[in-house]
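With one protein chain removed, the remaining protein chains of the complex are shown where they sit.
Going by the order they are written in, the chains are A and B; count residues from 1 in each one.
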Amino acid sequence: MKSRVWFLVIVFFGILVLLPAGTKAADDIKIGLVTPLSAPGDYEAGKINVQTVELAVEQLNQKGGILGRKVVLVKADDEGKPAVGATAVQRVIANDKVSAIVGAWHGSVAVAQAKIADKMGVPIFFHYSWPDDLTTMHSNYVFRISPYNSQIANLLVPFLVQKGFKNVAVMHETTAYGTGFAEALAKAGKAKGINVILKGFPSEAQDLKPQLLELKAMKTKADLLVVSSVYQAMYLIPKQAYEVGLAPDTKILAGWDYPGWSPEWWEVMGEKGVGVMYPTFDSPKLKLMSLGEQFKKAFPEKYKFDPPIYAYFLYDEVMIIADAMTRAKSSDPKKLAEALKATRFNGTTGVVTFERKDGPVWNQWTGHQLFVLQLTALKQAGKDAAIIYP
Amino acid sequence: MECGMFFELVVRGFAIGLVYALMGLGLVLLNGVLRIINFAHGEFYMLGGYAAYYLMTLVGLPFFLAIPGAMVATFVIGAIVEKLLLTPIHEKQMEKPMDYALIITLGLVILLRKLAAIVFGPFYRKPPDYIPGDFLVLGINLSGNMILTLIASAILVLGMAYYMRKTWRGRSWRAITQSQGGAKIMGVDISRESWIAFGTACALAGGAGALVAPLFLVSPTAGGPPLLKSYEVLAIGGMGSIGGSLLGGILLGVTETLGAVYISSAYKDAIGFVFMSLFLLFWPGGLFGQKQ
Partner (left out) sequence: MNRNQWLITGCIGVAGIVLPFGVDSPVWMTVLNLFFYYAMLSISWNIVFGYAGLFSFGHVAFATVGGYASGLIVIHLGFSPFWGLFVGGVSCALIGVVLGGIVLRVRGFYLCLLTWAFAEVVNVVIKTEHQITGGTGGLITPGFFSGPQADFYSYFVGLGLFLLMFVFSALLFHSRPGLYLFAVRDDLDAAEAMGVNTRLWKVLGFACGGFWAGVAGAYYAHFFGLIDPSIGGLDEMGKICLMVIVGGVGTVYGPLLGTFFVVILSEIIRGSLAEMNLLIFALVMILTMRFIPGGFMGIIDLLSPLLRHRFAKMAEKADR
């Protein structure tokens, strides 16, 4: 028995000795990149987030870094889980002493991460996380370039009205993203006299035909089916809608962006992909600023595919951090947060300022342009799609 | 028309139920011959899907070669896994084979998913349609792929049933399921049958994955839902029985499909679980299974 005791004691204290004492502070500027890199997170998007930020950092370092110091990225995986994401944020702040955090993705994870960043006093950016809650908490450290749910719903409803859609069905995954968007759309739609039906499904669902059949059998058939999903359902719903015969009578609005640039869209849909509409914040009509034109060329040069719109927003964030640090003449997170408030930056798609009004408009940019595109030919790329709104 | 929708739901539930039955089929073998729980069963489904996809797009095989090819590939991988990792179960006379299998297969799930994500990338892949176009069956529009899946599943299930009854190997598997000791006395080499049975179970899962790849797409995480469904089928249909697996799969498919519409869309999976639980509680042998 004694030998066991000693064994345990030795092992226990032995490992305690291994506890890291803390990282050496270097002169580099550290930016934290916390994004999903593994399941159940959306690691397809996470990979693109990483590529975007790496490109931005590379460009900054080629020009001598920020304030003459090299920019270093600290990557962390949030796995799409709120607890893991929050701990990852805590880790990069406390261990690696990052000045700011970019790359947060899932709506469900973002709220937890925002709270931690706010508590620890480090600016955190959201380039494509939509829940209103992120900015309604009115933190000095949460900055959002991304659009948010109620804004998006208000931008989309005029499209519905203009095209005369009276009965809209929304199939959404039961996550903060899907449910948040669906409910915002329902609220905004009802205010304009549109009947909105919501159908939730678990995000991993593969067989959506029962729900689609139910929609098909309804007395007042839906004239538009809105898809709100980021996993395989985003391909399966349009595909299965055709299979049960709901489409093409019911038009499909595939939320959000992906038919225009996703490498899998035509592989999955084939000919049936023609005629599908999709909302996006990007289009050939999008007025790009010079920074945007530059990014539009640089990204495919390095990675061999066109960047989705959210990559533009993320790229903006890194550049804005550089701009704010230069103005503040410091990489200290608190000073950075102060300087960020006064941002007036020529971003990729517009002049970025962080407004403060009420509700969700707090450190929030509102300069987004919503478009609705329609695919008109097989294997068409987003840049050739028809712009049907505005 | 309410009647029309109901009928279509039943038929589609039946169709998906056959797919579930195929997935559960491999587990009947696994559970009987090796008596373990295999969390990685879904991962072989995923690997089968990728095998079919790459055999068609990279190697250029037609579907009637790619699908068996996928099954062969998953058989081989399964056999290797069994030889490397699972032999202690029958060699060392483990007291608690279940614990061991639990941890090893859990580790295997993580390993296989990560490797798949790194090697294949996070994309949702779809092989070219096996049988393009849609066909009208009983007034319902079914895709060619779905019809192929139904026919192939039926063939595989019936084929397995025949194999288990008529061939020496099949009978020895049934013998091992009933009594390992007894089977040994009859001259069955447990070690050999273990890896063959495991490989076959994986091949069945891989076959299911390959067949439904154009229907449900392939991705590194595609193995999650099939795992649960297969175990549900096993529970409903009964641990030792292939017929049970068939009927169990169909019942599950129909119940889920009807439940999604008549009870709740978001709770669709939960309905399946509750259905399975009712079976486990009140009919523990499953439909045709052995008494415990």
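Just so it is clear, a residue touches a chain if its C-beta (ideal position, glycine included) is under 8 Å from a C-beta of that chain, and two chains touch if they have at least 3 such contacts.
Because the structure is predicted, anything quoted here is derived from the model rather than measured.
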item	value
Omitted chain's touching partners, listed by label	A, B
Contacting the left-out chain in the complete assembly, out of A:108, A:211 or A:343	A:108
From A:99, A:179 or A:364, residue that would touch the chain that is not displayed	A:179
Residue among A:131, A:189 or A:255 touching the omitted chain	A:131
Residue among B:31, B:74, B:200 or B:241 that touches the chain left out of view	B:31
Residue, one of B:79, B:176, B:197 or B:235, that touches the chain absent here	B:235
Subunit A, residues in touch with the chain not shown (by the definition above)	1-9, 12-13, 15-16, 18-22, 37-38, 40, 75-77, 81-84, 86-87, 90-91, 94-95, 107-108, 111-112, 115, 120, 131, 133, 174-176, 179, 200, 202
Contacts of subunit B with the absent chain, listed as residue ranges	31, 37, 39, 85, 88, 94, 96, 98-100, 102-104, 106-108, 110-111, 114-115, 117-118, 228, 231-232, 234-235, 239, 266-267, 269-270, 273-274, 276-277, 280-281, 284, 292
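FYI, only the chains that are shown with their structure count from here on.
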item	value
Subunit A-subunit B separation of Cα centroids, rounded to whole Å	36
Touching residues (chain side subunit B, partner subunit A) in the complex	1-2, 4-5, 8-9, 12-13, 16, 113-114, 117, 122-126, 129, 134, 141-143, 216-217, 219-222, 224-225, 256-258, 260-261, 265-266, 268-269
Subunit A to subunit B touching residues, read off their complex	38-40, 43-44, 47, 174, 199-202, 204-207, 209-211, 213-214, 216-217, 232, 235-236, 243-245, 263-264, 267-268, 270
